[in-house]
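With one protein chain held back, the other chains of the complex are shown just where they sit.
And now, subunit A:
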Amino acid sequence: MSERGPAPAAAVPPTSTPRPPTSRNLAAALTVGAAVRLALQYAPAVTALRTTAQSSILTTTPLTRWSRIQEALYLYNRGLPLYDNALVHQPPILLPLLSVIPASMHPLLLTVIDTAVAAGLATLAHRQRELEPAAHAPVDADEEQKDPGAKIQGGGVAWTPAAVALAYLLNPLSILSCIAMDAGVIERGAMMAAAVFASGGDSIWASGAITVAFQMGFYPVALAPILALIQRRATHLSAFGVIPAVIISILMWNIIFYTFYTNVMDLDGMAVFKATTGFVLSVPDLQPNLGIFWYLLTEVFDHFRGFFVMVFQLHPFVYLAPIIMRFGRETPIFCLTVYTGVLATLKAYPTVGDYALWLGLLPLYASTWKYFRYPFITANVAVYCAFLFPIMHALWTRFASGNANFFYALTLVLVLGATVLQADCLHAMHVRMHHAHAYAVDKVHAAEAEEREFDEPVVEGRATAVEDRAERMRYRGGKGVKKTEDEEGKGEVKKVPARRVEVHKLPTLIVYLEE
């Protein structure tokens, strides 16, 4: 029943679309992040770092490398065909703006976009408190008495929106991605813009932004249903028509963009599609990267290649339905968080920036971190991968004393660790919601019992004094409430309802069925 969400007859005063937080902390965080990036992008002292990052396969891919966008700009400015080569894989929608902005200011543009991503994260963090009460429902009396304000407590840190933004901005993965001039920065900017628009209730701009992200790399289209659900929570429209409406909106935006390409920009629409979406779908370029596609596809026999590519591309979309069914109604921003991680792990050409965005979204649900089962494993995997990826790549390519398998093994380890973390996130949110639900039920039972105490005789075996119950709720920790000595002697002690059974043993389905 907790999935049914907050009551229709909400006593919350009707507010307009929540404004993004404009606190000084947030401004300071954004400034610090932007300053770090600008310093690293323009300072002559770190030119070697920039050069390494811009050509590293960990931070850039054939899809997103900036040198290819420069090639596209060169061709675009001279009216030459953009997609006759096998280099350019970004959509032409970027080119007018990048052409108007001088090339020396392109790093500044990427910094601005990255900072906007951080601001979007802060906005999501702020809006999430109103949009997803189920994720913040108190799990015990301690939490309820605390006034959380705008903070999300988790990991020992109070995650204000400014803290969320700062965590993303100071994440070395996102800094590296920005310095490497990766077009994925723009893609992630579009994804975050779509999420922010959706959480504000704007379906048209949300689908427009996600269409830009979809044209840049194909996978953001999987976020469309999640954005629909976020928008639904923001505007409380009925669930029936929202997901098809968003899909139709995305189709509409694609039609608009492709009409723009073919008529205003004089391009061949089919060539654009084949070079952008077709490239990501057919994975012809097997340069090593953080993902798991390249090694498997180099080995596969040609007559099986189509089948394998199809299965690999189907894989990221398989998890969409279950996650939405479980968490979509109550906590669609959590679905977005988890799915960003799923996409980062399972896409064809991932970079460290994709993981940076996912890690940036995790603090939104810091209150679930205490229910993680494998934090040690995931933290270690993160550290191993961070150190060993460059080392193994250098061993393979520079020193010729290793081979591709060293590097490939690390991609497997990374996927394993990331998957464990994603499963942990899902489990932790499930447990938390379950605890919150159980706590709320207990509260209501206690309230009713307190009321009934004065009207009816106490049913045999039922609750002792309200205070006892309240006290025992503190020690729940997933186990059933132990009977006090008073109750021991009573005969037909009415057992506590099944939902108090130890949570870790409860499969999810039972939680559903009992509603």
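What we mean here is this: contacts are C-beta pairs under 8 Å (C-beta built on N, C-alpha and C of every residue); 3 or more make two chains touch, one makes a residue touch a chain; residues count from 1.
Note that in this section contacts and distances are computed from a predicted model.
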{"item": "Listed names \"Trafficking protein particle complex subunit\", \"GPI-anchor transamidase\", \"DNA polymerase epsilon subunit 4-like\" or \"ubiquitinyl hydrolase 1\", with the criterion being the UniProt name of the chain not displayed", "value": "\"GPI-anchor transamidase\""}
{"item": "Residue among A:35, A:86, A:256 or A:412 that touches the chain left out of view", "value": "A:256"}
{"item": "Option touching the unshown chain, where A:141, A:265, A:281 or A:377 are the choices", "value": "A:265"}
{"item": "Interface with the undisplayed chain - residues on subunit A", "value": "1-2, 4-12, 14-17, 74, 76-81, 84, 93, 95-97, 99-100, 133-134, 137, 201-202, 204-205, 208, 235-238, 245, 249, 252, 255-256, 259-260, 262-266, 437, 440-441, 443-444, 447-448, 450-451"}
